[in-house]
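The complex appears here minus one protein chain, its other protein chains still in place.
On to chain A.
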Amino acid sequence: MCCRRLAFWACLPLAVLGLSETFHEQLHIRSLPDGKVASRFSFSTILAGAHPPSPHNRSLDDDPQHYTLFPLGLGQILREYAVTEMHLTLNAGKWSYDRWGYPEEDGVGTGAELWAWMADGADATVDQRWLGLRNALAGLFCASLGSLDELRTTSPGFVFAPGALPDWPFPHAIRHASLPSEHVCTENLTPFLKLLPCKSSSGLASLLNPHRLFEADWHGMGLHVSWLPEEGVQVRLTFQTVSDPLRPSNKRDWSFGSLFDRTIQRSCPVASSSEIAVALPFRVPYTISPEPSLVDSGLAIFDVSQMEKPLDVSLHWPQGFQYSTSALAEAPLSIRRTLKGYTQDNGELSVLIKNDQDRSVDVAYLETMPWIVQFYLHTLILQIDGVTRPELLRNITYTPPVPHSRATMFQVIVQIPPRSTLKLSMDITKAFLRYTEHPPDAQRGWDLPPAVFVPLDSEPQRRIYAPTLLVDLATPDFSMPYNVIIFTCSLIAFIFGSIFNYLTRRFVVLQVPS
């Protein structure tokens, strides 16, 4: 009864009252120290006053859902699988923290990454709904998210902390999976654009020109669903690129025309706000055109609806670009992660974390691995300048893998002393797979998910993704399953037959004809 009432109240605002929906879009552009340009599109739709769908509402499946701006396809998925919070990112390339600093959006791990917080306690378990969510999103975004199966699913609740969770009597659980070999491409952008109220025909989204986005040095899209207790349920679609204006022109000047090969012809009429924020250069001469609506703390803000169309924002440096040899960006940590060893059956995972600050930093370090790489935790060594420092490690959380099914999750908190480089290494074994478990291009190796690092003393806590790894696994001969079955069975049958022959036949003494 209680659940029914709860369900009723949760659905009431969604279905009966008709909610006010607002749409905000923003484009943030900043020039990076190495001359490249990072752009971040953010399209956020807020369903004001809505609550996350409760898992106990599934009996109300057939209720109509009426939205004007909120994407219906996504709304159906969220309610069907009762997802409280969800983040999907599809990225291509390696985000270089050393040169570019922190990204605008945290989720820059190479490949696909999906994590969701869902409430437990319903008829359908969290794992069942996670399976459904994966497959539904795979269909929605034309991506191989169905491969984010239990081989890759872990529950790293500490590093992937939720935003606000509703105060329900049943606990929430996280499911996380990443697929580093998945790449974002045009077929993912088209469904992405379809979720926007103005599609790509007006407003900031008209700049999303696939020809230019996918030739950028780094690009990635994201879908973030979260609950803001004060406002409602928010769906935020993001697209980040790092383009290189130096490549065609050897100048760091950029404009919409050069970055996206498009200009904004008209604003999106349903957008409550539509702004472009350009980070202005510091202590160097520049010209920006057109004149921004507002300049605030180093940001030039353009209100698209007020600007004259077509709008083509451009930034021009009179001085030429000089490569700097000094440290480029203000990333607090510099991380290198490598897989050593030349054999196909064992190796060593080595992580170098460099702290350039004058104070020691606590970092949460998370590895999520498919079972094909198995850790030997007893060989875990922390070293600084060759000196073993086991006391820098604490709070080991470890979920061992299960062959052919469960993934490993390994999380520790390490302390990195000021101005030093911590070397963390551990032996690993590489599994031997059944021949059906290898991908079609088995000799290429397996992409391993990025490790995630979270410096704990900064606020807000931000995630740093280490680059993905490629592991070379031993392969069987794919062409001869029949031969192996025949050879082995023949041998066994021969030995078995001989033994039973000897055991069952009688001995006789025969005269040998001379």
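Some observations on this one:
Simple rule for what comes next: contacts are C-beta pairs under 8 Å (C-beta built on N, C-alpha and C of every residue); 3 or more make two chains touch, one makes a residue touch a chain; residues count from 1.
Following the convention adopted for this analysis, contacts and distances are computed from a predicted model.
Taking the options "Signal peptidase subunit 3", "Geranylgeranyl transferase type-1 subunit beta", "Ras-related protein Rab7" or "PIG-U-domain-containing protein" in turn, only "PIG-U-domain-containing protein" matches the UniProt protein name of the chain that is not displayed.
In the full complex, the hidden chain is touched by chain A at residues 342-346, 374, 376-378, 396, 398-404, 406, 427, 429, 431-436, 474-477, 480-481, 484-485, 487-488, 491-492, 494-496, 498-512, 514.
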